[in-house]
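Have a look at this one before I ask anything.
Missing here: one protein chain of the complex. Every other protein chain is in place.
Take a look at chain A:
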Amino acid sequence: MTTVESRVTGAARRSVFDSPGYHRARTALLGGLSVIAVAVLVAWPMITDYYSYNASYYNGLVASAAISAILTISLNLSMGYGGMLSMMHSGLQLAGGYATGHLVVHLSGSWLLGIIASVVVGALVALLVLLVSLRAAYLYFGMITLAANLIVIEIGREWEPVTGGIVGISGIAPGSGGEVMSKEAFYYVVLACLALMYVLQRNLVRSGVGRASMAVRESADTASAMGIAPSGAKLLLFGICGGMAGLSGALYALQLGFINPDVGLLDNGIIFFVGLFLGGISTLVGPVIGVGFIAVLVELIKDQARYTTLVLGLLLLTAMMVIPQGIVGTWKASRFGRDRLPELTDEELPEEVPDVVPEVRDVPEGTAALEGTGIVKHFGGVHALDGVDIRIMPGTVHGIIGPNGSGKSTLVSCLTRYHRIDAGEVRIFGAGAPAAAHGVARAGVTRVFQVPHLFERVSVLDNVLTGMRMQEDYSWLGAVLRSPAYRRRDRKERAEARELLAFAGLAGRADWLASSLSHGQKRLLEVVRAVASRPKVLILDEPATGLTSEELDALGRLCRVLRERGLAVVLIEHNVDFVMGLCDELTVLESGKVIERGDPEKVRGSAAVLEAYLGRPDLVEEEAS
């Protein structure tokens, strides 16, 4: 059969860069290059020893670059994956360096203890700054971190007993007692730390912890709807970043033997920014490649060292214009480096409902799944909601309708605690609703927003996996170490997510970027993502807008399945046919008040509803006569 579609995909397949052979060769080549790179790094002291009279200089060069790479990985985690623009990373490095310097030189402690102290100090400083700025908006956060950076430097200059003032601390060596480790041995310590931090970054990003941070980065509201506490996710990630930066500070002090306030200056910090943007932000290997590139560059222009900042600044601006996604990002987007997507096949929608779809049973008779009584919400002088009562029973589809501006979406936001209510009470299965939006989601009430809130830059599968964050019970340490419990959970939820996608007819697109879906598929994916969080109550805010009739059928089917499973589904809709055909019960709002409630038949015949939508029918008749 040669349909138009298959001929098009056939033409695309003819490109060499999409052929399986090319992909195999590319994988082999990149793998080979990585092996060679690692081998060269490991054998570096031997190589320099053989070829150069100045081996320790070249060893130090690579070690310093590796230390910068650790800091850049930390910066990548916070900016690229967590969306937290930190301008205090050089300050965190300085703080870490002081911790090690003070412990090793002033207290003559072991250097290992120094490293631990640095990690702790780095994490604490980062947490403190984040706590202060949690309420601050995105722009302010950058400025606060900048101010914090200056404060760290000022402290370094003034607190002489610990930091040694302007001169700093010198004579920091990786030794304990009388024995001092050789520079060569320490080179391997640095290399091992870099490898560890790379693995930490990779495992963290690919786990639920990383997905939660990504969700918060994209939209704190959406993250809350999936039961992710935005502040908690931010604190965790930034704390880890702080620890990593502290580690790099410790290594810096031990490698160079000194630490002084100038280390924290932003002039030094710019190297990390350039490295990150040149290599590719939000990519795993980008920071390492970028820093390596800069290390080579700085070495090449070392005779003109005073121009370094100028050159780096110009390089940064140029890189932003020419390769905005960095080396790695540009490569991945090019046709040489892009991944092959599986061919789409026509899928049969499975008849069986997968077990992943939650079930709600054993609810005591007469308990409402979600209940609001006397809800009042004013925006300034506008009475958006004026004492609204609503009872949503489990195992029903409940429609909320009303003209534009009648307060439907506001009601949903109040029920799910996105808005603070001025008066009234919200109960979930008879218990008072938690005060925070993510708490409501954890109690089993999930919402899908009116405007699509997908995580566009990650895959369809990752979107669904993010929805499962609430069920993930492993800690971040478990994720980083890939504990057995983590592996089990990860395998299980990936299988479940694919099952759910197959049920919605999106299985073939699981590995696509979410942004490449059509509007209808996006809406469907959002519902799937919400279902993946195993809600007991699912609120859909105008899901049918812009859907084709087939997609409407799929949505209706999903709603019916959820109802059979005992969930309460709340629909806010304008599409009257869709609502009337699907809902068991309706609540009609008008100007912030409930004007009618009951089954579709009752609502259809209600005079108040007709009046709200069409004006007074009696007046209309009068005009007609």
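As a working rule, contacts are C-beta pairs under 8 Å (C-beta built on N, C-alpha and C of every residue); 3 or more make two chains touch, one makes a residue touch a chain; residues count from 1.
Convention: contacts and distances are computed from a predicted model.
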Missing subunit (named according to UniProt) among the choices "NADH-quinone oxidoreductase subunit K", "Branched-chain amino acid ABC transporter permease", "Membrane protein" or "Transketolase domain protein": "Branched-chain amino acid ABC transporter permease"
Contacting the left-out chain in the complete assembly, out of A:G175, A:G313, A:G337 or A:G556: A:G313
Absent-chain contact - pick from A:L41, A:A55 or A:M79: A:M79
Which of A:G142, A:P358 or A:G520 contacts the chain that the document leaves out: A:G142
Chain A residues that touch the omitted chain in the full complex: 79, 83, 85, 87, 132-133, 135-137, 139-140, 142-144, 146-148, 150-151, 154, 157-158, 266-267, 270, 273, 277, 281, 306-307, 309-310, 312-314, 316-317, 320-321, 324
